[in-house]
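Working notes for the structure below.
Every protein chain of the complex appears in place save one, which is left out.
On to subunit A.
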Amino acid sequence: MATRADDLGLGKPPMMAAEPYQWPDARGHFGPYGGMFVPETLMHPLTELRQAYERYLGDPDFLRELDADLRDYVGRPSPVYHAERWSRELGGAQLFLKREDLNHTGAHKVNNTIGQALLARRMGKTRIIAETGAGQHGVASATVAARLGLECVVYMGEVDVARQEANVYRMRLLGAEVVAVKSGTRTLKDALNEAMRDWVTNVDNTFYIIGTVAGPHPYPAMVRDFQSVIGREARGQMIEQSGRLPDVVMACVGGGSNAIGLFHPFIGDAEVAMIGVEAAGDGLDTGRHAAPLCAGTPGVLHGNRTYLMEDANGQIQETHSVSAGLDYPGVGPEHAWLKDTGRASYVAVTDDEALAAFHGLTRTEGIIPALETSHALAYAAKLAPTMRKDQSILINLSGRGDKDMQTVARMEGLQL
């Protein structure tokens, strides 16, 4: 795997930098990716959603309400932290962390659920539904539902319900109904299928909050827009704190919402390299991974065209990652497009590498990161020593690791 700065094209102008970036097109395509590959039964709710989203994202009243909530309820802006000790230890580029782990509910997910829940209320919907893998998006959805007094149902694969007990309990405390999905592989993709089925059936009063930049148009664009607050803040903070833009922005990629949120405001900055880090699980060559951009092929799933993990007959494959939040066989269509155009690079790190980075950051900086985030940290730790000390890498610290205590302890043979 290429880890040298040269191989990633650092410092070289990317192909698309000269043109203004205006994706998606009117029907939700990012080049050949994205779109609306859905049954006719979903076309009307998606159209209704697209119209509301277009209307309110240009509405000063709505934006004021959103900004106030992000400030007073979520705790934004989140800081950018210069991890000096970790940087020194690695002996190369300076590492900066965008602290999304300090948000209310402990991850970037709430930026999006606040936005969509406010939209749901404006649309007069009284019930929200969500899918969740690790439970972070489910918790963030249940949280905003509690606050706005909306009914909330969260679909979660039976396998994930069993391995994320603490988050299931949190959601129930918050008043949400958690439905264990027993179909298919009983993980995140099946939870998404089930949520779509609920939406089709209950569309009159129900708003479906998708947790990532996947799904049919307008979800990939809408979730990106809500998450872009990460990159907008970080761009200004980097200039303020280091006097310049970072050389690299980096984030883990499952569906890809924290990565797009960080990347999007930097797309026009040709000198900033963007690197997404997927989950290589047991290793890309073992087939037991969750890295569609690194090892998959383009196809159609969950309403959009994107890179997928699929078999020779076009059936979607089971994925594997130590981190439930990256355990998804597809990826947001905008990442597929950024990969093909060369504007962003995508790499993958294994479970073991992520776990090592989890411990590394915890011990050197006193910050316990989520296992998802640890994938980005692991790649940063490989890349930084190949760069100069006056260069910098900005990593999205997308979530905190409290939820992963059981998993990590279990992997080390401990029972909490």
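Rule of thumb we're sticking to: a contact is a pair of C-beta atoms (placed from the backbone, for glycine too) under 8 Å apart; a residue touches a chain by one contact, two chains touch by 3 or more; residues count from 1.
Everything below uses one rule, namely that contacts and distances are computed from a predicted model.
*Asks:* Name the chain not shown, per its UniProt record: "Branched-chain amino acid ABC transporter substrate-binding protein", "Nitrile hydratase accessory protein", "Tryptophan synthase alpha chain" or "NADH-quinone oxidoreductase subunit L"?
*Replies:* Matching "Branched-chain amino acid ABC transporter substrate-binding protein", "Nitrile hydratase accessory protein", "Tryptophan synthase alpha chain" or "NADH-quinone oxidoreductase subunit L" to the record, the invisible chain is "Tryptophan synthase alpha chain".
*Asks:* Which of A:Ser78, A:Asn193, A:Ser374 or A:Asn396 sits in contact with the chain that's absent?
*Replies:* A:Asn193
*Asks:* Tell me which residue among A:Arg27, A:Arg71, A:Arg88 or A:Arg172 touches the hidden chain in the full complex.
*Replies:* Among A:Arg27, A:Arg71, A:Arg88 or A:Arg172, only A:Arg27 touches the chain that is not shown.
*Asks:* With the missing chain put back, one of A:Gly268, A:Gly314 or A:Pro385 would touch it. Which one?
*Replies:* Within the whole complex, the residue contacting the unshown chain is A:Gly314.
*Asks:* On subunit A, where is the contact patch with the chain that was removed from view?
*Replies:* Touching the chain left out of view, subunit A contributes residues 27, 35-41, 43-45, 183-184, 189-190, 193, 196-197, 200-204, 299-303, 308, 310, 312-316.
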